[in-house]
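Note that one protein chain of the assembly has been removed; the remaining protein chains are unaltered in position.
By written order: A, B and C. Residues from 1 in each chain.
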Amino acid sequence: MATTKLKKIAVLCSGGDAPGMNAAIRSVIRTAAYYNIESYGVMRGYTGLISGDIVKMGPRSVSNIIDKGGTIIKTARCPEFLEERYQKKAVNNLKKKDIDGLVVIGGNGSFKGAHILSSKWKVRTVGGPGTIDNDLQGTDFTVGADTAVNTALGAIDKIRDTATSLERIYIVEVMGRDSDFIPLRVALSGGAEDVLVHDTEHKIDQMCEDIKKGRRKGKISWIIVVAEGIAGGHEVGRLIREGTGFDTRVVVLGHIQRGGSPTAYDRMLASRLGAAAIEALIAGETDKMAGIKGDDTVLVPFTVAVKPGRKQEKLDREIYKIIRIMAT
Amino acid sequence: MATTKLKKIAVLCSGGDAPGMNAAIRSVIRTAAYYNIESYGVMRGYTGLISGDIVKMGPRSVSNIIDKGGTIIKTARCPEFLEERYQKKAVNNLKKKDIDGLVVIGGNGSFKGAHILSSKWKVRTVGGPGTIDNDLQGTDFTVGADTAVNTALGAIDKIRDTATSLERIYIVEVMGRDSDFIPLRVALSGGAEDVLVHDTEHKIDQMCEDIKKGRRKGKISWIIVVAEGIAGGHEVGRLIREGTGFDTRVVVLGHIQRGGSPTAYDRMLASRLGAAAIEALIAGETDKMAGIKGDDTVLVPFTVAVKPGRKQEKLDREIYKIIRIMAT
Amino acid sequence: MATTKLKKIAVLCSGGDAPGMNAAIRSVIRTAAYYNIESYGVMRGYTGLISGDIVKMGPRSVSNIIDKGGTIIKTARCPEFLEERYQKKAVNNLKKKDIDGLVVIGGNGSFKGAHILSSKWKVRTVGGPGTIDNDLQGTDFTVGADTAVNTALGAIDKIRDTATSLERIYIVEVMGRDSDFIPLRVALSGGAEDVLVHDTEHKIDQMCEDIKKGRRKGKISWIIVVAEGIAGGHEVGRLIREGTGFDTRVVVLGHIQRGGSPTAYDRMLASRLGAAAIEALIAGETDKMAGIKGDDTVLVPFTVAVKPGRKQEKLDREIYKIIRIMAT
Partner (left out) sequence: MATTKLKKIAVLCSGGDAPGMNAAIRSVIRTAAYYNIESYGVMRGYTGLISGDIVKMGPRSVSNIIDKGGTIIKTARCPEFLEERYQKKAVNNLKKKDIDGLVVIGGNGSFKGAHILSSKWKVRTVGGPGTIDNDLQGTDFTVGADTAVNTALGAIDKIRDTATSLERIYIVEVMGRDSDFIPLRVALSGGAEDVLVHDTEHKIDQMCEDIKKGRRKGKISWIIVVAEGIAGGHEVGRLIREGTGFDTRVVVLGHIQRGGSPTAYDRMLASRLGAAAIEALIAGETDKMAGIKGDDTVLVPFTVAVKPGRKQEKLDREIYKIIRIMAT
């Protein structure tokens, strides 16, 4: 474990953006200033690390951004970073500026890069989980997930208004990658009649039967949430139309879910984890992500954080069960 | 012009739903009560008029709905109403309940039906413009248009967060039918770089040139608003990708734009026009829509209201010009 | 522990209202229906229990309420319920309708009544925590707290716009009773410069010194969150004005914080705890509140839930520390 006193840190965002990244950047920069550590921002993730697009930042650079979506230092995906020659350029750029600590905010792919930097190139690196999909191990939540769920919920609430007035079947495709976090929570909190997630993908026939039975009993409108990657909202809409003979409308929420002002929870989480990341760097930690467990902040090795596999499986099953009970 | 004293009125919504329809219903029912006129609600538009699904309503039936999207008496499209035998059934259902005045809330198609009822069947009928497209003649605004623009704008604001962070081209398809009302106002207020509306449909080549030129000057993200019906957001996304070589993301807002709590303006407009419709019926008016001109409420013959053709052409041109100036 | 099979349940809300109460009612009623149990709603809390204002409800009674603030069965404070003769009337009213299970949604005071009903009168009673203050023991969160924090945050965000433009000191008084839950989380997520909570009440002098020092360094606007009950926003405004010589503006958010559409989190929590309450009643449980611990639902004796004392003290201290770090 590195133990030299920390003098300068840099922060970068990588991968898809998530609401609350700005709050995390603000916390990183201001906590660094509090401990008399200089701060830099790396523009556009690993891309800027490679090209040397690294700018001086300070407490005033992050004024009035806690409530803003997106990230002021921008983010990007950077497949080149898997190549050693680019890693070397990145490490040299940090050395040139005497930066001895790095905070990486992002998800899965970002932490694979961060692991390379810390384990292979000995850059003291700590991560903060920033992804709407809540698919990182070792932390209860990732920054952006609560906002993304609430954003999708806002859309569902509007669709319900029109679904109830016009008597139709609405299919709403939400984001979520391999994790069912967003679709399950949106379906439960949105009062959707059903949800298509990974464990349930082959059940469209059953869904059509339910709808036909419900229609006979007088039920007139349905909202069905579909996780992207299961079948595609438009495809599900077609299958239900064919299977029931009823009209369907499809809404694909898409990138709306990545933006917007972060919720209180995401701003708090970002503020806590940004501070925890700097304090971990100061303590000489590296190759780890700062996360949340219950009321505590914890450190999790990057190699653990990026492991595949479902979190909250028991909770997901409970949520799914309640969605079905509520639809009765 | 009919002049018998009005004793009972009914209200119906027809066609696509629009935010503020509930505020209009509330105003119709409460204004009727104020003038000691009994009220009925017709469920599901002309469909309920034909089937006789007409329910007694009063001031308390419309409590706490002014802020709700959708319509508590539901709405529907009803092509059968063009057939005389169904019209006859509808008129008989009104007669059976001694209903001597009808308020129809809806758009183009709804007022064609309302014109048949008033001109051919002598049902005293006044309309209230309820459609998000603001495409009725003789009224500055229709109930729902201001809310729909603000809803689409909310989505654009979220997309801008992510567009600015990730540096991409976003294509956002908004509603609006043959009218360019929504796309032009969303593009201007959303700070979009460009907009594809009816007058501008063949300009994708020019757009690709602009983007390539902007990219050379360092510009990194674009938001382009597309009016549904021009080409389809996905089609435009494909053409721009092919024409520029840059990545595009497409968002189709769809039915989200029909729901949501109405804005202050739409609730006021709905409240004023609902009251104006009842006062017009009391005054013996029929075959007309209540609309707004400047600060005044006005009456416009249904036959005028449904005429095709652009409103606010001069304003639309000014808005388009400013969008282009702002993008420089 | 009671073990007769449950046939009919009633649900009531009591005390101050909280966003998500409707979602909880919906979950109670629909879960009961799922298990073939009849449902009743008691109007206006213990007041309606005493007067016998108890209405039949079913799955359709709770359609389209999951997103609505307030409570459709209304709530009230009912000091008379501490008198035995009123308790007897309440118990008789339940017996008359053969109601053998009761769900009470509310906070501290409500659960004291619920404890009397279950322990003294042997009414099988389970509670669901519904209060914006998150001041019940044995549950991580109470229904309404997340929404209240987000609502207050929305107001702070607007005030920051104007604070930054006009260069002033704003004092914002938020709710929270004896708990510091709301003020601490609002201050952190709102980026407030300082917060006055219970542990910090005698520090206005220090605050004035900080402001004067900041002003000398060029800082021009402050947002200071005050927990109601500490001193009163207007009083704090006066003290700071006198202590610094600078102009202050005071905003008292008040009852806005109790209303509004619940957040996704509060709707999920309400849905889970409503279902858990019915399942607990079915299992013969009584005299307990359903709560949340990590990912699990748990049962906590009413006598434990209502115990005074701080929850999350360690977390509160961490949040306070980060607020101070962020203000540097």
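As a convention for this text, a contact is a pair of C-beta atoms (placed from the backbone, for glycine too) under 8 Å apart; a residue touches a chain by one contact, two chains touch by 3 or more.
All values derive from a computational prediction rather than experimental measurement.
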The omitted chain touches B, C
Sole touch to the unshown chain from C:7, C:96, C:158 or C:307: residue C:158
Among listed residues C:185, C:258 or C:311, the absent chain is touched only by C:258
Omitted-chain footprint on subunit C covers residues 13, 16-17, 19, 21, 44, 68-71, 74-76, 151, 155, 157-162, 164-167, 170, 249-252, 254-260
Hidden partner sits against subunit B at residues 23, 26-27, 30-31, 33-34, 59, 64, 66-67, 140, 146, 149-150, 153, 157, 160, 164, 185-186, 188-191, 261, 263-265, 267-268, 271-272, 275, 294-295, 297, 312, 314-315, 318-319, 322, 325-326, 328
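We adopt the following convention: only the chains that are shown with their structure count from here on.
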Cα superposition of subunit B onto its copy subunit C, rotation angle rounded to the nearest 5 degrees, comes out at 180
So the chain most remote from subunit C by C-alpha centre is B
Note: subunit C sits from subunit A at a C-alpha centroid distance in Å of 28
Cα centre of subunit B to Cα centre of subunit C, whole Å, reads 39
The distance between the C-alpha centres of subunit A and subunit B, rounded to whole Å, is 36
Shared-interface residues of subunit C (touching two or more other chains) are none
